[in-house]
Structure formats: structure tokens, C-alpha cells
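Removed: one protein chain of the complex. Kept in place: all other protein chains.
We just call them A, B and C in the order they show up, numbering each chain from 1.
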Amino acid sequence: MVTLPRSASPSPDLAISTLGPARIASPLAELLDNSRTSEHYVDEDDKVLLDDTLAGITARGVPASELPGMEPCGPRRRIFFDPAKTRAAVVTCGGLCPGLNDVIAGLVRTLTYHYRVRRVIGIRNGYQGFVPSYGHDVVDLTPESVRDIATDGGTVLGTSRGHQDPDEIVDCLERLHVNVLFVVGGDGSMRGAMRIAATVAERGLMIAVVGIPKTIDNDIPYIDQSFGFQTAFSHASDAIRAARVEATSTANGIGLVKLMGRHSGFIASYAALARSGADVVLIPEVPFGLEGEGGLLAHLRRRVQERGHAVVVVAEGAGQELLGHDPDADASGNARLGDIGPYLRRRIGDHFADAGIETSIRYIDPSYAIRSVPANPYDSVYCVRLSQAAVHAAMSGRTEMVVGRYRRRFVHVPMAAAVSRRNQVDPHGDLWMAVLESTGQPVAFA
Amino acid sequence: MVTLPRSASPSPDLAISTLGPARIASPLAELLDNSRTSEHYVDEDDKVLLDDTLAGITARGVPASELPGMEPCGPRRRIFFDPAKTRAAVVTCGGLCPGLNDVIAGLVRTLTYHYRVRRVIGIRNGYQGFVPSYGHDVVDLTPESVRDIATDGGTVLGTSRGHQDPDEIVDCLERLHVNVLFVVGGDGSMRGAMRIAATVAERGLMIAVVGIPKTIDNDIPYIDQSFGFQTAFSHASDAIRAARVEATSTANGIGLVKLMGRHSGFIASYAALARSGADVVLIPEVPFGLEGEGGLLAHLRRRVQERGHAVVVVAEGAGQELLGHDPDADASGNARLGDIGPYLRRRIGDHFADAGIETSIRYIDPSYAIRSVPANPYDSVYCVRLSQAAVHAAMSGRTEMVVGRYRRRFVHVPMAAAVSRRNQVDPHGDLWMAVLESTGQPVAFA
Amino acid sequence: MVTLPRSASPSPDLAISTLGPARIASPLAELLDNSRTSEHYVDEDDKVLLDDTLAGITARGVPASELPGMEPCGPRRRIFFDPAKTRAAVVTCGGLCPGLNDVIAGLVRTLTYHYRVRRVIGIRNGYQGFVPSYGHDVVDLTPESVRDIATDGGTVLGTSRGHQDPDEIVDCLERLHVNVLFVVGGDGSMRGAMRIAATVAERGLMIAVVGIPKTIDNDIPYIDQSFGFQTAFSHASDAIRAARVEATSTANGIGLVKLMGRHSGFIASYAALARSGADVVLIPEVPFGLEGEGGLLAHLRRRVQERGHAVVVVAEGAGQELLGHDPDADASGNARLGDIGPYLRRRIGDHFADAGIETSIRYIDPSYAIRSVPANPYDSVYCVRLSQAAVHAAMSGRTEMVVGRYRRRFVHVPMAAAVSRRNQVDPHGDLWMAVLESTGQPVAFA
Partner (left out) sequence: MVTLPRSASPSPDLAISTLGPARIASPLAELLDNSRTSEHYVDEDDKVLLDDTLAGITARGVPASELPGMEPCGPRRRIFFDPAKTRAAVVTCGGLCPGLNDVIAGLVRTLTYHYRVRRVIGIRNGYQGFVPSYGHDVVDLTPESVRDIATDGGTVLGTSRGHQDPDEIVDCLERLHVNVLFVVGGDGSMRGAMRIAATVAERGLMIAVVGIPKTIDNDIPYIDQSFGFQTAFSHASDAIRAARVEATSTANGIGLVKLMGRHSGFIASYAALARSGADVVLIPEVPFGLEGEGGLLAHLRRRVQERGHAVVVVAEGAGQELLGHDPDADASGNARLGDIGPYLRRRIGDHFADAGIETSIRYIDPSYAIRSVPANPYDSVYCVRLSQAAVHAAMSGRTEMVVGRYRRRFVHVPMAAAVSRRNQVDPHGDLWMAVLESTGQPVAFA
């Protein structure tokens, strides 16, 4: 039976669902020296304020205790599940992202070493792994079996896109006697996890469903930066540098790099800022026009004429208004995007040909090469800490929520809030301003 | 004439000094399309709250408007210096840190492209470069001359440790007609910058002194993470991995790695969390004992007997209580630390020899190799954004302050606050808890 | 006036053309301490045997002195050009390859420091740079201007494909008073260099034309390994690893990587051997069939069914017999290849669809990202040594030849020999045998 949102949370959309009253966290007490660690337990009533600016707080006009905020992550003095009887499961869903194996390993280690949970089950190939007709076996995950997995990119559990019937999934959870389910996936997968949690609640089961949100695009609200993002933009900046080398090595050379970013230009913006030599950055948040003296093509032509070369970085979701939209969605429910990369290559080529300028265009699309690399040390640490936070949340009975870092605090975010909208680059904020200053491109192409 | 702290700041230690009333920022208006960028100017009255937890805010018992907070960074609608008449200078002080060249390049680019400042002067070899008797020339810095400098680590301006007479420095600033001085350096250098600002004020000059705080140890208060820190701990984790490979390749092998961290164990903690295989992490914040069954040596012996090897990571400032202190300080005023690395190597060797266990100890001290690498892409972006923030602050007439990122916001921090104490790893916080869980070491060696 | 092939060379195709009698190499004598370096001069009559196996030598049935061999590289006691009056030019042609900037820098340094040549001219954008109608300026190259260029990939001189009129080129060389021309380029460019040398000879000029052969495909005969090759296959192995991670992370995942190698499968073979996890390697030297039980498609299907995934590496020139040939050639005279990558992707997809197996194919084409990286340390050293050898050859009056390393000796190879055929992977040799053992693929798909 899922309890109602806790009354202490003044903002309904940030109330965390819990499974019920909790018991004293005795395993922690056994494991750790009480006299030194007792201060570490997180206070059940604390919260991290959503808005920490003076303007934000005074605008509310409410007492401080009623300001909207989020629960901090961490071990609770009282936990809900008895570790000795707890069985956990882990599933990874959607496209690859650096750090998946670090998260899996971190979950297994924290469950085993911190809480002494005895059985952790890995579900194979995303939500498909719950569905008998696919015929995927489950695997046992132990500290030994996950010891070296983070050396490689990808996910040792496999992944898949698309939804599966929540009833079949909960049937499987019941068959496997799973009490705690960790879902690592994007917003489509989190919507799937919400359906699982709803089915769990309908059946009156006591299964916590906790998410570790995954998006290489860094577009999750209430979260500073998604895991794998730093690794991704670091490799993306190498692709831009390669394009720049190609462009500068030929007369009138043009490099065109398509980067990840369906709805948000974070990877394109950060990669371009990392001394990569981009002349133009195009992101979904800032529409652009091609034609006319104020358009992208004329700007590029002037750059090439002035400097002898130009490098364009385009996020995959940019310029969709220039393409005919495809109304269909893919298996995960994501809208299909038109492919802006080849389109731009063609339009740029035609423009220079029409202008009688011999040019050479190199087009680089490093997507898969970036998604599949192992996490860099920063993301590796971040994944460990996220997975520790997720285990603490699940063991305390939280459900239908994800863990994340908000303004440097690890916090609990209700799944409904985490999928409510997307983080985007603020076209008036300092990140985009920094990009404009770095590239010298105009505020708008139109 | 330096004005008094602005009355809007409720917390005296976080009031920002400014040089005087400002003029409308016309160069920005010329440079950028007003209709799109006008929202970007930072509101003079906004602030970022220091404590964003419910507990923190209610404990104050004051109206929200009086909660302590910091000024956000960014371009102001009104600036103090007329860019056409502004001459800027940059000096880098103290030990090397990844990102120094990125900061220099970012300052030059923002001054030149955003504000159209015409002359930026580089001071050679730290504060020595201001003092005629050292005979160092100054250099002109232009976007062209700094174009590729960030490819290399170190600082193209050179650096030095130690103080110089503030009167000689201000004499030099006057001779060079400098209005805006950027000091990139550690807390010793910031204390020097405060003396420069004081001398400037005494003479009634209008010279803004703005700092970009540099510490590879990540120990600056009010700042999330110092530039170069991620690059540093990434390389440090390679050193731990090397030690682990050596340790596991011989019977009873022990790897001992000394990392940076005079007063703070951040590098040791993060590097150890980055799947590096450390068995024990020792940091300045957590004293440890060597002898007895609860001591480090017995723990190591047990680890080696159980697993055949062990890896110890020690921050340079850890365990100082075990060494005879040296009362002297170095040229920058930093206390001289005893060298814990060789001391531990000897004590561990003796302990195993006494126990009749043949062992092999590999000692790795990667300090200089880490300090001299170029910034990784994350730090590179961070340095660009810090330098943009520093330029905006200086042009608006702020002085005696540093820029930093606090809970993901770029903020102004008064120099006095930035040197008031050190950030340290909280022995009861989740970072150290994560380290303990990762290494499996006891909460205390005693 | 170009002299006839030297009579000491028994094998006509390996005789080196020289410009005429040489003078004593006095600059060397000045520069270096004679008593220690005198042994270093290369003996004019020595040679490195072409075939160093017993079988090879006895099969000839000639006295040892008549066995075919090549001149060793190195400084000669007698040189042809007076360094004080020598003007050198450098041109880079064709596609990018790691190490171009190292070669340029090495040529400039050796000409300047070793021989004290006072002027080295860089020709911009390949052979186009000689032709006035393109309007490219020449640049002066000095040790200072080339100091840091090798940090970046590409070529600071720019490059272009395609031939230019040799008369226009020699006109330009005469205008610039160039005595020594270094051409860095592929076999098309070397054919161009031969036309330049022929025109030089027709006009009775004394201009040495020396090549540093460039091919990322490692297909130059008489040369162990071309510069940039190790860097290239190292990065190529990363692409294979990425494909493997993608393939293993989904049910029935297939990774398909297209690598460089128009006529030779060296990059594909070496990259696959470098613990990259390829299941099948396809190279131009070994034709393959798709259909039938012995064909590639059935093999892949079996692999996927047994192991759950498969990774295919295909050199761009492989399987051309499966595609309709394009009779045209590109600007450099290279035959246009059909694009085997997308073709295979389609055929594999159709095959699995027909077999009713749901699969996921990731296609990676890392070509430009590989061509544009800086040389790794090995290639960097190799480029330095090649450029030193090229300068020694040119100063001694050799012409119409290239430098290379043959069985670990730096040797002179006549241009005619260097373009006479291509190095290819021997389908019966130990390299290909090692690939077959590593992948477990059958000896033939048919």
C-alpha cells in the first residue's frame, strides 16, 4: 500500500511517495561505528530549497518552512525493508550512455556491503527482460561479478528501447520475489517505471521502484547534470577538433559536426566551449534561418572568405523547423527527428557551389562512438554516489522517484516531476552567452 | 575611492567592495542585439542564498530578504570602466594547476571581444613581475597570442611563489596605467591581492583587483569546485591504478600513493572513488593511528594476508600529527609539512619486516606530473566561464573579490571571505561516507 | 642535368638518380665534432639487400655484390648543394594523415640546424600553391614558426588533391629560386613529383625533388610502415571497441565499422588484432561472398545466434566485386570506390529481417576523425627521422626518390619503384593468419 504524499512537503509535485512506516536501520548500526557515523543520517524533515535566490524566495511570500524543496539523499535512521529479506533487481533501458556499468556496480556494492542484501538480480535487455516471450535469462549480480565491468562502456545487462506491458513486468517481479527495483533509463523508461509503480500499488504490493535517470543530452529537470554528460561532451569536443583540423587543412574547408541533443543543446554548447574551435553552434532552443544576408549560409560564406575555413556544430534536434516533420514516434515514444546533418551538408554545399566557391565539406557524426565509451573519472565518481543515494532511498521505502544532484546536493525527485519537462539551454542565460562570445556568431540567424 | 560595502548585503563578510557609481554598459549594447539579450543583464539586487536548506533558513529567524547570500556573476547593465580607456593586467601566482592558460586566454578574449578593451598586459612570473629588480619584462596579450596556449599545461606568463611589496606593485600598476588587475592564485596570493587593493585604496586610485582563485586542493570556501580539480583527480586516479597494478602483480605487494591535499582530502577522496582500487584513504581531516590492532599497520597487514596486496592513498597533509612539525613557512607563507609519504613507506616496511612478511612496496608521488597537464574539457569550459565572470565583475567596478561557482551559480565572493577558512571533506558527510564504503576501511584507525 | 643511374646498383628499378658530383660536406664538419661523428657518414657504396632470406639470396645465383639492394639513408661525407646558397620548399598533398606537421617541422629543423640552410618556403594547399591562378601565398618556415605545430593534426600548409601542370610548378620553383623540393604525399602526388623532376631535367635545372611518402593505408612498397599508420590503427581500434560495446549492449546487436584501406587491409587487420573484439575482418586482398551457407551473412547469423552479437570490420576497398564499379577517378587519379559500408549494412539488415531475427545494427565510419589526429609518440619520432633522412638525401643531390624504412633501415627508394605497386596484406602470411586466429572467421566466405 503506497502512502499518501508526506504532509511535510509543501509543493505537491515534489512530494515523495513512500511505501509505509519504516523501521530502525539496524544493519547500518551493525556495520558502522555509531559514535562516529550517527550524525550522517539524513534528517527526515530537511529539504533543499528549489529556488535559492532572494528574488525567488521573496516572490513566494510564504514562511520559509513552506518554501518548495526536495528531500536530500542519504541513509535514513529508519529503513523500510529488512535487508536480510530484501531482493533487489536492476534494469537498464534505452540508448547507451557512459556510466551505466558504474551505476550497476555501485548499486550492487552498496546493497551488498552497506545493507547486506543477499540477492541482486540483473534483468537482461531492458524491459524486454521481464517478458517471458523474449526468452532472456536473468543474471545474478555480485560484487565479484561486477568488479571490473566499469572498465568498458555500454551495459553488461544489455538494453532495449520501447515499452512492455506493466502487468507482465509486475508478474515477473512477483515471481522473482523482488522488493526493490532500480530502473536506469531515460524519460520514456521513467514513464514506464511509473506505470510499474502504479500496477504495484493497485496490487497492494510492497515493491519500491527507484530510478537513476539517464540521458546523454543532460535534459532532466531538477538535476544539475546527468551522469555521462561530462564524458560525452569531452569526446564530442574531440570530434569538433577533428572537424577543425580537416577544415583548416584545405582551402575553403568546412567542417560539419552533428552532436547528440534532441531537445537540448547542452552537449553542443559545452563541447564548443571546450577550446574546440567552432565557428557556429546550432541548438534546438534557438531557431535559425538559412537564407538571406542574416542567414546561416551567408554567415558561413563570409567566415570562409575571411578566415579560409569554418566549423559548424549542430545538435541533432536543431533546425527541425527546416525539415518536414515525421509524425511517427520510435519504440520508446520519442518523436522521430528529421536528420539535420545531411540536410545542412547539402544546403551548405549548394550555397557555396552557387556562389562559385570551391569548397570541401567534412561531415562527422560521432554519436555511437561517444555513447559507448566508459565514464571518465568524474562521471565514474558521480555514478557511484548516485547509486549509493538510490539504494538509501529504496531501502527507506521511497518509491516512484529518482535520485539526482540539484545545486550540488543529492536529492530525491518524484518521477512525475522528473519527466514533467526538459532542461534546456536558456537562450538568455550565461551558458549560451558564453557560446556566443566564444564563436563570435550573431545572436540570431534570420 | 573605494565605496563602503553595499547596504543591500545583510552579511558583512559577503559584502562586495565596488569602486564607485557605474555608467550604462554601452559597449554591450553596441555589441549585442538588445532585443534578445536585454534579459541577460544581472539584477543588481539579486543574490544567491548561502544556505539553501530548510533547516538553514528557518534557523536564522529573519525575513527572507535578510538571509545571507552572494551576488550572482554576469554582465551588469551599468559598468564602471569605459572600455575604450581601460587597460587590464593579468598575473598568475603560486604552484601550477591545470587550466591557468585557459583562464588567461578567456580573460583576454572577453576583454577584447565583449568589452573591446584594447590593451591587456601579462605580468611575468607572478608578483615578481611587478618588481623592477627582478628584471622581468611584461608581455602584450592578444587573442592571437593566446589562441593556442591552452593546449599546454602550465602558465605562459610564468609564476612564482612568495610576496612582494604592495607599494612596489601599485607603483608598477600606475606606471603601466592599469585600471583592472586580474590575479590568478591561491590563498596566499589572494592575501597579497588584498594588500594591493588596500594600497590602491590608500592612494585613492581607481584600480579594480579581481581574483580567480586557484587551488588544486579544492579547498576554497564558498566555491563548489576549483578549476583544475577534476583534471587533477582524474590523473591522480591513474596513479592509484598504477599502484594497484604494481601491488597486485607481486606477492604481498603494497602500493603507496601520495597525492596533493595540504589541508583537504578532496583529491584523495575523489581519486579513490573513481574505480581506482584503493584499500585505504588517509586525509588531513581524519587523524589516524599506526600502532595497535585498530591501527593502520595492523589493518594493512590483515588486508595483505586476506587479499595478497593493498593500496594506500595518502593526502600530503594527512598524518601530520605523526611527524615532528616544522615551524617555518615557505615563501608564500604556507606552513611546511612533514613528508608523510616516505615516513609511511618506512613505517609500513618496518611493520611487515617485524611481522616476518616479505613484501614489496611501490611508492608513487605524481604531484608535478599532475599539476602540469592541460585542463580536461570540463575544466576548460569552467575556466572560460570563470574568466568571463571575472571580466564582468571588474568592468562593473567590483574589487577585492574573487569569482567562483557556488551551488552551480557563478557568484562574487569577497576576498576576505575566500581566504577566511578552507573547504574540507566533512568526516560525517556523504563524500567521506562514500569513500569508506568504497574502500571498506574502518571509520577510524586508532 | 640528371645523371644516369649509378652503375653500382645492380637492380635498375632501385637505382637512385642524383644531380651530379658532390662536394665535401663541410657544414657538417663545422657543426659536429669530427673525431666523434666521422664514423656516422654513410658509405656511398653500401646497400641494404632487398631480400634477406637464404631462399631469396640463393635463388638469385649471383655474387653477393650483385644482389639487389637499396641505398641507406643518412648524411654523406660529400654533399651536392652549398647550404649557404640553398633554398628549400615543402609541399603537402592529398588527404590528411597523422604526422604531416611533424614532417614539416622536422624538415625545417634539420635544414636550419644541421645544414644551416637559411630559407625554407612552405607552399600552401598542395600543388595548387605553385599555380598563380589559385592565389595562395607562400609562407616562410622557421624553427620558431614550426615549434608547436605538431601538437595539432592536419597540415599547417594546407593540402589539396589533384594534379597541376608541371611546367607551371617548375616556373614557380624557378621564380622562388628553390633548389630542393620536398613533396609529402601519396602515390598520385609522387607521380606528380616525377613529372616535376622530369621537367626539371628537361630544363637542365639543378633542383632535387625528394619525397616523403604518405599513405594512411600503409601500402607503399619497399617501406615497412608509413608514417601515421600506427596512430591511425590505434584510433581505428577504438572505433571497433565502440562498435563492440554497442553490439553487446543489445539483443542480437551487430556492429559494423568501415575503416580506411582502399587497396590494402593493413589498418583493418592491425586494428582488429589490437584486442578490439572483431568477429569478422574483410579486406580488399581477400574476396568474399555474401550468400549461401559458406557466405558472410550466414556466418554472421550463426555468430549472433551463438554469442548474441557480432562485430564486422570492413576496409573501404573490400568487396568491390560486389558493387557496380564506377569507371571514373577522383581529382588525384584514384579510382572511385563503391561504398561498401552502407551496402553491407543494408544486406545484413535484409538478411536478418528475412530470417525473422530482430536485430540492431550500428554503423561507424570514423575516417575523418582518424585522419585528423596528431601523431602518437612513435609516429612523431618516425616522422622526425624520416625528415632528417630526406634532408640528407636532398643535400647530397639525390632526386626523384623517396625515403622510407625497410626492414628497420632508413633507405632511399626511387620514386618509380615506390609507385610501381602497392603493399598488400599477404593472404598466406602470418599477419592475416593472426587475424584469422583472432577472429575465428573461416579462411574464405564463399
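Basically, a contact is a pair of C-beta atoms (placed from the backbone, for glycine too) under 8 Å apart; a residue touches a chain by one contact, two chains touch by 3 or more.
What you see is a predicted model; the values in this text were computed from it and never measured.
Student: Which listed residue, B:A239, B:I254, B:A271 or B:A417, touches the chain dropped from view?
Tutor: B:A239
Student: Which of these touches the unseen chain: C:Y270, C:F288 or C:Y368?
Tutor: Considering all chains, including the one not shown, the answer is C:Y270.
Student: Just to verify: which one of C:V48, C:L176 or C:L205 makes contact with the chain not shown?
Tutor: Spelled out, the listed residue whose C-beta touches the missing chain is C:V48.
Student: Looking at C:D102, C:E316 or C:D365, which makes contact with the chain not pictured?
Tutor: That would be C:D102, which touches the missing chain.
Student: Since one chain isn't shown, list which residues of chain C touch it in the complete complex.
Tutor: 32-33, 36-37, 39-40, 43, 45-49, 52-55, 57-58, 64-65, 67, 69, 72-75, 102, 105, 109-110, 113-114, 150-151, 224, 230, 233-234, 237, 270-271, 273-275, 376-378, 380-381, 384-385, 388-389, 407-410, 427-431, 433-434, 436-438, 440, 442-444
Student: On chain B, where is the contact patch with the chain that was removed from view?
Tutor: The missing chain touches chain B at positions 96, 124-125, 128, 134, 136, 152-155, 158-160, 238-239, 241-243, 245-246, 248-251, 362, 364, 366, 368-369, 371-373.
Student: Taking the full complex into account, what residues of chain A touch the chain not shown?
Tutor: 148, 151-152
Everything that follows uses one rule, which is that only the chains that are shown with their structure count from here on.
Student: Can you work out the whole-Å distance between the CA centroids of chain B and chain C?
Tutor: So the centroids are 47 Å from each other.
Student: When the C-alpha atoms of chain A and chain C are each averaged to a single point, how far apart are the two points in Å?
Tutor: About 43 Å, centre to centre.
Student: Give the residues of chain B that touch two or more other chains, as numbers and ranges in rising order.
Tutor: Residues 151 of chain B each touch two or more of the other chains.
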